[in-house]
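Removed from the display is one protein chain of the complex; every other protein chain stays in position.
Lettered A, B and C in written order, each chain numbered from 1.
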Amino acid sequence: MMDESNPYLPYIVNIEDAWYETPVGDRAVKTFKVNFKDEKVWDTWSHKPGNCAMVGRLGIGESMFCISSSPTEEGYLRFSIMQAGKVTSALHDLEAGDTMTVRGPLGNSFPMEEWEGKNILSIGGGIGQAPLRPVINYVRANKDKYGNLSVLYGARTSDLHCFKSEFQEYQEEGTECHLAIDIEEEGWKNFVGFVPDLLLDVAPSPDNTIAVTCGPPILIKFVTQGLERLGFTADQIYTTLEERMKCGIGKCGRCNVGSLYVCKDGPVFSYATLKEIPEAFA
Amino acid sequence: MVDETILREKAREVLARDDVRRLIGWKRGTYGYESAPAVLKDASQADELIFDPTCVQNPASFITLEEKLPVPRGQDPDTRKVAVLVKGCDSRAVVQQLVEKAYTRDGVIVLGVPCTGVVDRRKAQKMFGDTSEPVMIKEEGDKFVFIIDGETREGPRAELLADKCVRCRFPNPLVYDELVADEVAVWGADEFADVDEFEKMSPPEKWKFWEEQFSKCIRCYSCRNVCPMCYCLECVVTKQKPQWTRRSTDVSENTAYHIQRAWHLSGRCIECGECERVCPVDIPITTLNRKMTRDVKELFSYEPGVDVEAEPLLSCYNPQDPEEYIM
Amino acid sequence: MGDFKFAKDKLAEVVGALKDYEVFAPAAVGDVLRFKEVEDASSVSFDFKNTNVPPKELMFPETETLFKFRVGKTDIEPAVPDESKKRLVFGIRPCDAMAYTIVEKLYSWDYPDPYFEKRRESSVLFGLACSEPVPNCFCTSLGGGPGSEQGLDALMFDLGETVYVKTITDAGDTVAKAMGLEAAADAEKKAAAAQEKDALGKIKRSIDTEGIPEKLPSLYDHPFWEQFSDRCLSCGICTFLCPTCHCFDIQDEMEAFDGRRARMWDTCMFPEYTLHTSGHNPRPTRKERTRNRISHKYSYFPEKFDVIACVGCGRCINYCPVNIDILDILEKSKQAEAKEAKTA
Partner (left out) sequence: MSEEYEPNILAFLCNWCSYAGADLAGTSRTHYLPNIKIIRVMCSGRVNPLFLVNALQQGADGVLISGCHPGDCHYLEGNFYARRRFMLMRKLLEHVGVDPGRVNMSWVSASEGAKFKEVIDETVAKAKEAGPMDQFRRRQLNW
């Protein structure tokens, strides 16, 4: 856990490996595999799928990212970061061997224990797959505890699909995998269309199933509508929210939706909770 | 003297028009010497409008304050006009906004209110104290008559007038579609004695003065936001990439902010005095603006906010511009 | 606890007697008052109504360093305040002291904030009861009052020639004794009680907060917010000058090879506050921001911490340049019907 006496102090981490998930350029996604400079941190560190962390560079600042590795992947943390603003651009300049800072784990997590015995349906779009990846990997590592795992994922083009090689692994393991792209492409044999359409096309059964979705707000909005149409109830649907964040510990105030702080009470919310907060989809 | 019934009648007419979205004027405040800017959307609200010496705010500021949200797909943008009540000084803001093409002349309906000066709240508070009940003020000759908690009090006009009004040269609106009262006589003179007085100080003395003033600044940016000329969608002082001014408050950053602000207003400031009025820590902001106004006038014979046809000062040049300092 | 008094003309001596404390008291620059460390005890005065900038800045400064670092190095040097240094806040008004007790709940929530807490723990608060409330004071509506003791270690009553000091905690007692104060008599106690009663009568504005926290969420889409937000300037006066507003921004700053991470006051009234990097802003207009400010104070905060995040000091009303009056908003919110919101 974080430094008890001062939650603002980050850990220094070494970047062990870094690679681009999508073609280099504006809005590219780069994955960093990091390890603590001080290995002793692992003794007190524990995170769960869904937890976030403030990742940053000294002198530039820090931003909130989900930890995209599952706790079952031991000995490293992974962050998949899309280049967008000041901090992410500075992080993208880093390579293996450089250091960055990590402050966490922060926020709540997916209730993995509660979901035991259930089928897990993951629906992601673009970089929204990052918080779903730990869920998928956690379920894969604890196969006996969960029912079927199915993964739905889409991005604008096939180039922009993150974690490509891993989807192959899932498929080889026998996990149900459905991929989509928005615009037709030569050689693409899978679904063409938006993720909510893919969802209706696949039409998974709501029986004993938990649906976890993440992506751009518009995707979340239409996926939840689609899920409801398929017969999912609000408490079967989970998603993560994002807001601008600075402190990550519920003090600086900016990430509230209604009375909830996304950084501390979130980022994971069940649709049943969000339905009650008009601001959640603002 | 402005007859409020005529003012309201005219406002009602304008608000009743289909092509008018909102009207900005003044209404009674909730306490003391305050009035509040009124943003009305319906003709039935016209009776809220007032005009008296408490109406210090510049309604022209509120024309550009409204956020422009993206128009939802399938909907047409709202192109209805904004109507605005302006005093003489406020009308200069409208002129300058038109010069800078912040909006088009067709986009606004300007109702001109000739004004004989407004009361400085702080001066009135010092003279009569404060109260939680709204105060009524009337002008009678060279006096202001106050009704404070039911009691009638009087104070000399010269001592209570806001600074901007003491030297006002434009009590009558310079641009309008309609006037709601007869024009009044001009009393102010074009003089910069205050600037001259300040300039007598040596650079270290000036800095000593400003260091104390700027160190008070809490960077609430109300001087920027209230300014009718500060309508940029993204302000350079809050920009993060690149970040010219840091967010931390210290003398250095505060000074940089105030220099940037004054600089961006040089040749644009129309002297409505709102920046200084709103400052919660009493920084004499207009002292900076006045200096720029004076220099712009002396160096380039330019006065902002008087001529709708003028070109903005810094987007034009004259080959004969002074250059005595250039090596 | 104890009852003490001192002669008002001995104020400088009383304050000057404290050698082990950093003393903070209101100091004027021109007409502007804010709390500053006292360098010259003779400058301390009781002749003020309230400071322009609330004393929240003593616990939560405008800008404060969280930690320092150097380029190329990976060690981080925290800049947590020194708690061993005792601080005395002298002449704080009861409302501002009460504000500490509210903000404290947030700062100690789950992840205790060492910067705020260390300052708070090492501070002794000597309050000054109000005899002349400002016209927009409404502390009595929120459980405070001109003689409220919440959060204070001692409360002083300015009785004209003498000052009656009522100590509330052990820390207050210790300081009063260190100041060398003499014991007060019943006469002073009576005078103080009379003064408090008199001051209570002078508070003209009020609001019945009953039901507001529950009602505000139902007014989410209500058009009445626009009556106020349409004239809002999106400036930071109401929040920066609010003793209970606690939001901040964190920025890294570099000075050649030295750097620091600092936090500074931020306000929910700025559009940049919630702006995502993507360009999406969940609170894009002044309506949402105004609603969030009021709802946060009167609904979200009480939902989490069981107390309204407002002490009724009246600063947001006094300094708002466009007369956005929180009492007016609350009053209108009580009249507004939730049904109307749905049709809007």
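By definition in this document, contacts are C-beta pairs under 8 Å (C-beta built on N, C-alpha and C of every residue); 3 or more make two chains touch, one makes a residue touch a chain.
All values reported here derive from a predicted model rather than from experimental measurement.
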Just to verify: which one of B:V71, B:A158 or B:L299 makes contact with the chain not shown? B:L299
Quick one: which of C:D186, C:E255 or C:D306 touches the chain that's been left out? C:E255
Contacting the left-out chain: of B:V166, B:I259 or B:V306, that is B:I259
Where does chain B touch the missing chain, residue by residue? 198-199, 203-211, 214, 236, 244, 250-253, 255-256, 258-260, 262-263, 266-267, 288, 291-292, 295-296, 299-300, 313-315, 317-319, 321-323, 325-327
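Here is the rule we use: only the chains that are shown with their structure count from here on.
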If you connect every pair of chains that touch, what shape comes out? Choose line, ring, star, complete or other. complete
Most remote chain w.r.t. Chain B, using mean C-alpha positions, is A
Which chain is in the middle, if each chain's centre is the mean of its C-alpha atoms? C
Expressed in whole Å, how far the mean CA point of chain A lies from that of chain B is 49
On a C-alpha centroid basis, what's the spacing between chain A and chain C, in Å? 39
Which chain C residues touch at least two other chains? 249, 251, 266
For chain A, what residues touch not just one other chain but two or more? 85
In the complex with chain B, residue positions of chain C that touch it: 29-32, 52-53, 62-63, 134-136, 204-205, 230-231, 233-237, 240-241, 249, 251, 253, 262, 264-267, 270-272, 284-286, 317, 319, 321-325, 327-328
Quick one: in the complex, what on chain B touches chain A? 240-241
Residue positions on chain B within touch of chain C in the complex are 22, 29-32, 34-39, 57, 61-62, 65-67, 69, 122, 130-133, 212, 216, 218-222, 224-226, 238, 246-250, 274, 277-278, 280-282
